[in-house]
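Complex shown without one protein chain; remaining protein chains in place.
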Amino acid sequence: MRDRSFRDWFWIGLLVTVQLLPILAVFLNSVAVDWAGTILPDGYTSDHIRNITSDPRFTQSIINSLIVATGSLLITPLICVPAILVAYCYFPMLDKCMAVLVILPYAVPGIVLALGLLRIYSGNYGIVLNGTPWVLIFGYLPLAAPLYYVPIKSNLRALRTTEIFEAGRLLGASDFVIMWRIILPCVKQGLIIGLVMNFTLAISDFVYANLLVGGHFPTLQIFMGVLNGGSGRKLSVLITTYFIVIFVATAIVVWVTSRRIDE
Amino acid sequence: MSYVEIRGLSKRFDDTIVFENIDLDVDEGTICVLVGPSGCGKTTLLRAVAGLTNPDSGVIRIDGRDVTAVEAKHRGVGMVFQHYALFPNMSVEQNLAFGLQQKKLSAAEIADRVAAIIKLMGLEQRAKARPAALSGGQRQRVALARALVLEPKLLLLDEPLSALDAQIRKRLRDELKRLQQEIGFTAIFVTHDQEEAMMLGDVVAIMQSGRFSQLGPPADIYNKPASLSVAEFIGDFNIFNPEAVSGLFGTHTDFPWAVRPEAIDLLLPGSKLPKRLAGVRAEVTIGSVQALGAMVRYFVRAGQTSIKVDVLNKAGQQRFQPGQKALIHIAKDSITEMLK
Partner (left out) sequence: MIDIGKRTRLLAWLCAAPFLAVIFLFEILPIVAVASNSVFKEEVLSLGNYAEILFSKFFMGSFRVSFAISAATALIGLAVALPAAIVLRRMPGRLQQFVLICSNIGANFTGFPLAFAFVIMLGVSGSFTLLLARAGLIGDFNVYSTTGLVIVYSYFQILFAILLVLPGLAAITPDIEEAAFLMGASRFAFWWRIGLPIIAPNLAGAFLLLFANAMGTYATAWALVGGSANVVTIRIGELTAGDVFSDPNLADALAMLLVISLIIPIVIEQVVFRTRRPDA
C-alpha cells in the first residue's frame, strides 16, 4: 500500500508542477537580466519592476481594472444572491431556469455575447454603454451568476429549507428575518467562493474589455495586449502582478473552504 | 368545552383525501398521540393544527379561540420536527433566544428564560455549541427547548424521536413524559410507533386512511381494539375467525375474536379450573418456544390454528417443551369481538 501511495503522490506532484511551470516561467522572465538562447536566465534584476511601476499606463490600467472589479463585486452579488435564494426557497420553476443559465455560457461563448452587446449598447437603440465601465460591470453579471449559483446552491442543498422556514415562522419570525438571519449566514461560504470567482472573472476578461471598451477604458488585460510583442519584460512583471492577485484570491477560497472541513 | 377542539376538519390534495371530517378534543395538560401507518394523514393533520397547511373545511379552536384562519406565527403553538429544524448557523443559546427575540422581549428577560430552559433540559454543557456538534438526542432536546421556551399554548411534535436510535429514543421518550408531568404542557404527538403511542399518550388516536379508527385511553385500545385493522396495527393479537372459534372452543360466534397473547393461560393438560371463571378452553400442542426477556412466548398449535401465548418468565417456573400437550384457557373478559 505504501508503494502505491508513493506513486500517487508522484503523479499528483508532477501534475501540480506542470500546472505551475508557466507561472514560474513568467516570474523568472520578469526578473531576468537577459534570457534568450539559454535554458535559465543569465542573471536577475528588479529593474523591470521599477521600470513598469513608473509607467502611467500601468497604474491607470490597474485602477481601471479595480474600478470594474469593485463595481462588479458590489452589484453582481446584490442582484444575484437574493434571486438565487428566493428561487430556491419559493419558486422551483425559476430555480430550474437558473440551472439552465449555468450551462448557457458554454453554448453561447463570450465573443458571441460581446458581439450582441456591441450591437445593442453602441447607441443604435438610444443607449450608449460601450466605452464605459458600466457595460463590463453589467455584462459580466450573466457570466458571474453561475459562479454564485453553483456554490450557494450546494450550501442550500445541505439545509432543510422548508423545515427551517416552518420552524422560524412558528417561532414568530417573518420570512425576511428567516432569510436574513438564518438562510443567508448558512450560504456564507458559497457567497465568498462566488465573490472570489467573480473577482477573478472581472480582472481576467479580455474579450468583453477588448470589444466593448478597448482603448477608452484600458484594463489590465488590454494593457497586456498593448505590451504584447515588445521585449516581454514589462509584460512579465504585469502578469506576475496579476498572478499574485489571483493567488491571494485563491488563498481566500482555500482558507474559507478548508475551515468548513475542520468543523 | 375542551382546551383544543377540532371539528369536522377535512383536507384533500387534488383528488386524494388526506383526512376527512376529523373531530378531536385534547384536554389541558394532556398528551394526545396520533398514531398510524405512514401516509395515513397524521402529519398533515398536525401541520393543519400548526397553521402550516390550510384545511379545506372545519374549525380548530385552541383555548377557546378560533385559530382556523390565524397565521402560524400568531397561533401560539410550538412545534418539534422529526429532523430537528435547528438553525445551523446559531449556537444552542442563539437558537433558544430566536423566538423570544421575535417577541421583542428585553435582552435581560431573554437571557433569563434561555438560562432557565437550558438548565431544565440539562444542556448547560452545550450552550455555546453549534447544532452540528451535537448528538441526535441533544439536537432534539434543543428543538424541544426552543419550542417550550416560548411557553406555547399547545406543543406539536411530529415524529420527534423517529430519527434517533433505539436507546436514545427510549430515554428521550421517558424524559418527555417526565417533563410533561412536571410542566404540564398540552401536546399533540405524532408517531408511527404504537409502543411510543401507548407509553406517552393520555389519549391515543389510531389514524388509518385519513380517519380515526379508534380514539381513547391507551389501555382501552390495547385491550379492546375497535376493529380488525386496529388490532392488526397494534399487532401481536391472536385473531380467531368464526370457524376456528367453533372448531377449537365449540362456541358459536358471528364475528372474529381478537385475544392478546398474554391474556391466554397455558396450563398442564387436565388442570382443573374453578367453574365460576367464565371463559373458553382448548387442547393444544406446543410448537416452538422463544425467550423474550420478561416474557416467554409459546407458539402452540390446535388443529390448523397457530396461537401465540405469552407467559411471564419467572424463575423456577416450569417451562413447556416443544411437542408437549397443553391446555389453553381464555377468560371471557379478554375476548374482543371484532364487529368490523
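Per-chain numbering from 1; labels A and B assigned in written order.
To be clear about the criterion, contacts are C-beta pairs under 8 Å (C-beta built on N, C-alpha and C of every residue); 3 or more make two chains touch, one makes a residue touch a chain.
What you see is a predicted model, and the numbers here were worked out from it, not measured in a lab.
When you scan A:L117, A:L156 or A:V213 for touch with the missing chain, the hit is A:L117. Note that of A:I49, A:I79 or A:I192, the residue touching the chain absent from this view is A:I79.
If you put the hidden chain back, the residue from A:I49, A:L66 or A:L94 that touches it is A:L94. What chain A contributes to its contact with the hidden chain is residues 5, 8, 11-12, 15-16, 19, 21-23, 25-26, 28-29, 35-40, 79-80, 82-83, 85-87, 89-92, 94, 99, 101-104, 106-120, 138-139, 141-142, 145, 150, 154, 161-162, 165-166, 175-176, 197, 200-201, 204-207, 210-211, 221, 224-225, 228, 232, 235-236, 239, 242-243, 246-247, 249-250, 253-254, 257-258, 261.
Quick note on the criterion: only the chains that are shown with their structure count from here on.
Chain contact summary for the complex, chain A toward chain B: residues 159-160, 163-164, 166-174, 177, 181-182, 185-186, 188, 263. Put simply, chain B touches chain A in their complex at residues 50-52, 71-73, 77-79, 81, 83, 85-90, 98-99, 102-103, 130, 132, 146-147, 150.
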